[in-house]
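One structure is given below, represented as structure tokens, and several questions about it will come after.
Left out: one protein chain. Kept in place: all the others.
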């Protein structure tokens, strides 16, 4: 075994919700027997975004808000890699909002874990787009990424977990990565991950979370139903969790971006680009177009 | 009367859907008796974005995708101005997606008209985020801005019009601008505006549009209902139009950004910044903080 | 690496026979076609180009359109010559005017014995050398759609210049075959309409003649196409971009060509996504590129810096247009150089390469890919509107001249043999071995934060200094292997000329004109712009008394770079600048250079 990048000790505050994600990711990768070298963790910028340093895994620290763009580039360059993007709610819902909304359309088979704590931890506690009115002087209504995800007609996996419930989180992450491995497209998991230093919501959230799968009529294949259930739950002052959307079964046609573009699953990073290997194709191309 | 920037002749292809928006805007401003100098039209980049040149009005040509950011800056600097942002679906839903989603949260009282033609007209017909699968090789599912707008818990005005039905469009724009004038917040109108050169959808859309207000149960104050009606209509192969969301009545508390920040409606652009005028306040500030 | 063009010949005009009964032969002719956007001026130019190319002539075409889809003045110009050409001719032999505005704009450029064809269904002209044909009503009446007027005009021209009728038809067939059916039929009819209308007037029958040239294997290509082809052949396999004039065609070509080679092309949601997708793909091990123009380039600033800091190989093709801001999207300029040389907060290494011809576009794209991957840093391929969108007859690309050098990339066995794998391992040349993610047994950490050799964040001051040297010294170490300039003209000349990009073409013609006026010059065509290749530039500057630095911008950006790099030679530099959106023309350029050289020595 080559000695290469080891996990370094975490730099998070003791008790930070992000630890929940770290251990759940580790556990799911282990359960699915995905070796370190076959997975890439794309971190955002923020406390959350440092996560890739705290695992022995391939890691790339993307620019603030750009983790999904980099993750899609990685997945399309080498569809065999397990790609997990993980970052904060400032990273994903503020500066990264454009790429976030487009990730559902693109539908590359990768997992995005967004660590929601209503604040910008690393820059010391300003309001994130998810912050309630009044938080640090915030006057804007909080953004809800799950509702935005549910609004579009796309066959993605959509869920919310809570760092206070690591068992369920582990189960859902494993399901999400399996969804990716089957080439079924994008999986989005928003994790409720309290910032104990600037916004310690552990207690409050523990009381408010409600797993929608416990409700009558729960059907994550039906967008209309789930949207209604979600809104009714919110109206009751609860925070919906669990799996909100999961298409019934893999369709016959490829739905994921990488399978549409690379049906034989050989990606740009793996293809042999030697001149000799490609000469016939090049000759044909140059002949045709010039 | 000072002679100043006149309207110049339009540069659009004859028959372009954008003409519908141009004349509806003109008509609504006329009806509401808003003088030229009191309104600002913020154009995007694209065929659509040139619109501010074709009216005698204050116009600013924003950067591609940034028209909403500039529009919010204008409205907050001078809340007395009528501010209308108008641009294309490439401008708004591709490069401008982040600002689009945040515009609902911000809720400044301005009107955003997005001219939807499924394509990038000015760069010659590539697929916009709204393009159906197959358009110019597009493999991604189209984005639906109305559904995204409806998904969030914000008190905005949300509607869709069709350039093929200028009468209804005029009515809805007038309603939207009135909503703004009352300081009730953001108004978003997506206009179906066919690109006759690269994607002439006039005929098809004329057959498919369906005004939701004609349906039983229509209630634009109720998000859950409207989301369901909208999805059912889409499932029937129709394109929903009309007003989708409009809060019942102005609430007692200010809901719009500019009224929250500037309760006395005097904006930064209007305030007297002379030293003498402010000396007392400055002395107090310097005393307090230093 | 490119074969320098043969010297530009004296204009055919000089020794042409006086007008007589038999057609006058043109050996270097120029046609300007003007009308409203949507009138099909580009189509006329395209058809003529195809015809002349089939006749073995050297062709150069350029276009002048507005940033709108229909309406507004648009024109296209085409030059055909028996000798190689790399610029548009200064004067026009034939002006085709679909509207009166075009006649007004083009008249001034007409040769004394030049001729005008105009659409008499739109306006009337009394000029003695003007022949009116009702192009629009002819086509509208007979074919139902006035838009076929462009092919009708092509028909008139073919008659007037004594084109071979079979070849003339073959051009139409080539061009419209893909669309087939009605369009092809109607265009063939439109051609005949034009030919027969022209046949009825002596002025438009065999007025001029064109002899075959010897350039049989040449192709008529734009720089954008050459870049796209260079990308494919150079092993490029991942491309992400966002539409923007004048770069869009690179993406559009690649959308067609790349899938056959396990390649992926994505139209991203914006330029931020494009550069970051490219970064992701480069990290994963694909040769990756994006292309853009001014506004998109500015948006990519942070991303390019990330590639520089994280040592990721990305190629960014910048198709320069008129700036700042949205500027003039369809017009020509070279004003991004200093921005690119210093782009991004903080300091990171980058190379800026600039092809000067369409041919060079192909080979330097390959070079850019090789250099990026070998040195693991961003490489800018600096293009300009004229180079990107004008077309010129070009030698077939020679695949045997292409090599693919992936630098210190490890395969699985090499990686497994290492004791320790560190993504940012210190080495004498600063290049760390690269194992793509997925390599068994190896993991890597990559970041744009300052980091140690393993890629973990570090603010240790000594490490910082080491890492800055590791990255920045590449600009010094790589310099000897960056593309060399091309030199043209008199070896011993005391007057130097310096330029890059599409300015190469008109400047070579200007050089010829100056030579004929007795001024010997030597022209350094820069192909590496940054870091400034002092090793080749300094001897050149030392060898001349004075050097005109010819570029399309306001502040003399390339001059500034040179002045900073060689302050002791700054006194020799004379900026020759144009920034009105149009390309230099050779005669004007020659005159300006003469004037500037006469100016005070600064």
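The letters A, B and C name the chains in turn, as written, and every chain counts its residues from 1.
Just so we're on the same page, a residue touches a chain if its C-beta (ideal position, glycine included) is under 8 Å from a C-beta of that chain, and two chains touch if they have at least 3 such contacts.
In this text the structure is predicted, and so the values were computed from the model without any measurement.
For the chain that is not shown, the touched chains among those present are A, B, C, taking the whole complex. Interface note: of B:60, B:139, B:210 or B:239, the residue touching the hidden chain in the full complex is B:60. Only one residue from B:102, B:141, B:160 or B:223 touches the chain missing from this view: B:102.
The residue from C:213, C:323 or C:355 that touches the chain not shown here is C:323. By the touch criterion stated above, the residues of subunit C touching the omitted chain are 66-67, 293-295, 297-299, 301-302, 305-306, 308-310, 318, 320, 322-328, 330-331, 333, 335-336, 338-339, 341-348, 447-450, 457, 459, 461-462, 464-465, 468, 472, 553-555, 560, 563-564, 567-568, 570-571, 579-582.
On the side of subunit A, the interface with the absent chain consists of residues 11-14, 45, 47, 50, 61, 63-65, 90, 94-95, 97, 120-124, 126-127, 129, 137, 197, using the contact rule stated above.
Interface residues of subunit B with the unshown chain, by the touch rule above, are 1-6, 8, 35-38, 40, 42, 50, 52-53, 56-63, 66, 69-78, 80-81, 98-99, 102, 261-262, 264, 266-271, 273-275, 278-279, 281-283, 285-286, 289-290.
Convention: only the chains that are shown with their structure count from here on.
Per-pair counts of C-beta contacts peak for the chains A-C.
Most remote from subunit B, judged by the distance between CA-atom centroids, is C.
Averaged Cα coordinates give subunit A a centre that lies 31 Å from the centre of subunit B.
Centre-to-centre separation of subunit A and subunit C, using mean CA positions: 41 Å. Shared interface positions of subunit A, i.e. residues touching 2 or more other chains, are given as 98, 102, 261. Annotation for subunit C: residues touching 2 or more other chains are 269-270.
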